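With one protein chain held back, the other chains of the complex are shown just where they sit.
Think of it as A and B in the order they're written, each chain with its own count starting at 1.
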Amino acid sequence: MTTRLAQILAGLLLCLAAGAARSQSKYNFQPPQTVIAHDIYDLHMLLVGICAVIFVVVFGLMFYAIVRHRRSVGHQAKQFHGNLRVEVLWTIIPCLIVVGMAYPATKTVIAMKDTSHADITVKATGYQWKWRYDYLGEDIGFYSDLSTPREQIENRASKGENYLLEVDHPLVVPVGKKVRILVTANDVIHSWWVPAFGVKQDGIPGFVRDSWFKVDAPGVYRGQCAELCGKEHGFMPIVVDAVPEEKYNAWVADQKAKNSAAVVAAASAAGKTYSLDELKTEGEKVYAKNCVACHQASGQGMPPTFPALAHGKIATGPVPGMVDIVMNGSKKNPTMAAWKGQLSDTQIAAVITFARNSFGNTLGDMVQPSQIAAVRN
Amino acid sequence: MQAVLERAAGGEPVTQPKGIMRWVRTTNHKEVGTLYLWFAFAMLMVGGVMALMIRAELFEPGLQIVQPELFNQLVTLHGLIMVFGAIMPAFVGFANWQIPLMIGAQDMAFPRLNNLSFWLLPPAAILLVASFFAPGGATAAGWTLYAPLSIQMGPGMDMAIFAVHILGASSIIGAINIITTILNMRAPGMTPMKMPMFVWTWLITAYLLIVVMPVLAGAVTMLFTDRHFNTHFFNAAGGGDPVLFQHIFWFFGHPEVYILILPAFGIISQVIPAFARKPLFGYRSMVLASCAIAILSIAVWGHHMFTVGMPAAGQLFFMYATMLVAVPTGVKVFNWVGTMWEGSLTFETPMLFAIGFICVFVFGGLTGVILAIAPVDVQMQDSYYVVAHFHYVMVAGSLFAIFAGLYYWLPKWTGHMYDEKLGKWHFWLSMIFFNLTFFVMFFLGLAGMPRRIPDYALQFADFNKIASIGAFGFGLTQLLLLYVVIKCIRGGEKVPARVWDGASGLEWTVPSPAPHHTFATPPVVE
Partner (left out) sequence: MDGSYHNQALLAKLAVVAMAMFGFGYLLVPFYYKLCEVAGLNQLQAADSVPRNTQVDEGRAITLQFDANLRDGLPWVFRPLQTTAQVHPGQFVQVLYEVRNDSDQAVLAQAVPSYAPQAAALYFRKLECFCFTQQSLRPHETRQMPVVFLIDPAIPGDMPTVTLSYTFFEIEGVRPQASANGKGRDVARL
């Protein structure tokens, strides 16, 4: 009867394992999209299989004892307390199993570390709380920020399909080419993780650490930061757009053209003079995208870490002081980033103007992009 | 309230303080044990409330209940309080009650130090809880306190550092006390290889504590000086390295998890033979396996750091060493099953928890082996798979073993049998709700959900909902335990000295409840 029970259990477990393997279900890793991810997937299935066998054996014996060797069916206890042969066997066999697991794993470890002969190199820098991607050798660089609207997070709007896994500027890579990725961080430790690639690399501030992947098929692949990095740790996703090589090359050319256009546009915008209303409107948009998480929609902030802008000392103080903090960040409080690298002169001028004229602040003054440009240079 | 406790052979005390002062000044190992156990339960509730706040927020996608900042504080303090405030003191409470009884000693080697070890704990706990009210709130760097994030934190971090120092001091003093008691105060005739397994595992745990708690103290002191005194241990700018913190922390951290489980192994090794009515299978190999686990545990810390960018050689070394620890652990499990095999089993509540422990600990342990495989760990590190794994071994492992020991020895301590029906309810509800909560987390981790996030993508919603429901069930079930314990203290069927017919050991030779002073004259052990 109990051997039957064991058989049924074994069968159930195998079904579960097989089912998990086949279905792209929520019971297993995401579908692997690189050779390494495939290796990891297969390695894991092997391990699960070995563990399933161990379960069946160990629990089979234990439940047999529970059913047959109980006092209530009159079983008498046999007073043995050792058996050298059995003990030696059940020490050696696990050793062998462990060695058996280690061998395929070793090969994958070595393969994961081989970043040589890459086709392109990308640097991913973790910031509190976004990523920046730079294409080494191409002079392309941009920030990649969560693009899920705040209203969705705060349950005032229904959540989109890629809730919390969408960004404004994804990392674009060519399919079928070896991509070497250097991961670092600007402030605290972050970690770049794309489950479909089988890549997770911690970004340590001050150092670059390399890893690699080669994507099999075109698609959009999503991941998240995988090292606690502060309050928005759950809100700095990674999106990789893997495209065919020709599309990638076209994108690179397009980015370079945009860069030069942006420089021109910023220069011309910097020369313009805007009205208070124009600055406030633009500033409100900039604020909603970049500042609201910490300083809050009400401008009340969350003191002391995130000071209030409403009647705040700096926000209502002399303009140069506020410009300096927004451009260069805060020495005292490093969670206040240096926005000069991420926002244009027009955006900085606009958001400062907006803050000085909102949340109950009524300074009435305004900052023009040209003033920011002057400080920048 | 002056008190002079007369220590006449078998004599009763002349006068003793009453009320609060009795408990403040007690040097009696049974009373100190009781203090530790009540403290641990209180901390279990405090840490548990934090867990429920976390799970309440994670019930659905979106931010509903707590802001991300507070969420991270809760996650951090939940970990610190459960590890240092609940599990460790609970095991020390068992050590205090049981070690002198099991070795035939009158009390611990240093009764006044024993009192100090306990009374260091409440101030530390108050510091931790109070840190929520410091400017900026409690530290939100995770219980692992990685730099540079922990260096960014406000004064709540310093309060936590101070609390960790106090907790560490308490543990070290307690460990010294335990080692000295076990080595020097065993009854004549009790050679080391006649010591009960609970005593063995605590001896080994105490040595581990002395070796690794000071390293934690060093690590948090380095954090403190980096924060305030311009050192740069963990700051690349000054020639330091954030990864160095991880090395030092996990040098402590990995042996710490074995500190959290070895006494549990010891309890299970006491319970199963009693309810199988035959001796522990493979006593000698159990002792050797426990030593092997402790020694190996010092060499595997790197498996918490597989993704920091260490060279392949490092990954391979730590992978092999970690997998090796599975062997002695497996041996222990086989020995327990071997003890049950051909026994005459009954299934009172202690045995239920012991069997439940084996089932669930094997699961947690095997997922640990899976995590040890470095390439697989790259996918699972910092995901819910890890959260599931360590809750399996620490809750289903350590906590269930604590419950097993509690039901096993409570009649000895109180003189009354607990309510067996309610005990069984406690077991089944705990098992079901525990698995409901944490089993689905393995799938969440496999699917790619990171840990320490207050909000998540939509594909993770279903399992999170299940986990949150399970968590509330599990938490509420522990109130049942409180009821059972209080009911047992107040009354119940009177029990003889040998409460369980299959139990063996010196503690079962003294009356139930165990008198205030026992073994004033040491027994002779054959």
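In the analysis below, a contact is a pair of C-beta atoms (placed from the backbone, for glycine too) under 8 Å apart; a residue touches a chain by one contact, two chains touch by 3 or more.
Just so it is clear, the model here is predicted, and its values are computed rather than measured.
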{"item": "Chain not shown: contacting residue from A:137, A:318 or A:364", "value": "A:137"}
{"item": "Given B:215, B:480, B:510 or B:525, the one touching the chain that is not displayed", "value": "B:215"}
{"item": "Omitted-chain contact residue, chosen from B:33, B:61 or B:148", "value": "B:148"}
{"item": "Residue among B:58, B:86, B:179 or B:286 that touches the chain left out of view", "value": "B:179"}
{"item": "Among A:44, A:69 or A:123, residue touching the chain not depicted", "value": "A:123"}
{"item": "Chain A, residues in touch with the chain not shown (by the definition above)", "value": "113-118, 121, 123, 125, 127, 134, 136-137, 139, 180, 182, 184, 186-187, 205-210, 327-335, 337-338, 340, 375-377"}
{"item": "Touching residues on chain B - with respect to the absent chain", "value": "109-110, 148, 151-154, 172, 175-176, 179-180, 183-185, 210-219, 222, 227-230, 232-233, 235-239, 241, 244, 247-248, 251-252, 309, 311"}
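One rule holds for everything that comes next: only the chains that are shown with their structure count from here on.
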{"item": "Distance from the mean Cα position of chain B to that of chain A, given in whole angstrom", "value": "32"}
{"item": "Chain A partner contacts - residues on chain B that touch it in the complex", "value": "61-64, 67-69, 72, 135-136, 140-142, 146, 148-149, 152, 154, 235-237, 241-243, 276-285, 307-309, 311-312, 315-316, 319-320, 323-324, 326-327, 330-331, 333-334, 337-338, 340-347, 355, 358-359, 362-363, 366, 369-370, 373-376, 378-379, 381-383, 443, 446-448, 450-459, 462-463"}
{"item": "Chain B contact footprint on chain A (complex, rising order)", "value": "26-30, 36-37, 39-40, 43-44, 47-48, 51, 54-55, 58-59, 61-62, 65-66, 69-72, 75-83, 86-87, 90-91, 94-95, 98, 101-102, 105-106, 108-110, 112-113, 152-155, 159, 161-165, 187-189, 191, 193, 195, 198-202, 204-207, 209-210, 222-235, 302, 304-305, 334-335"}
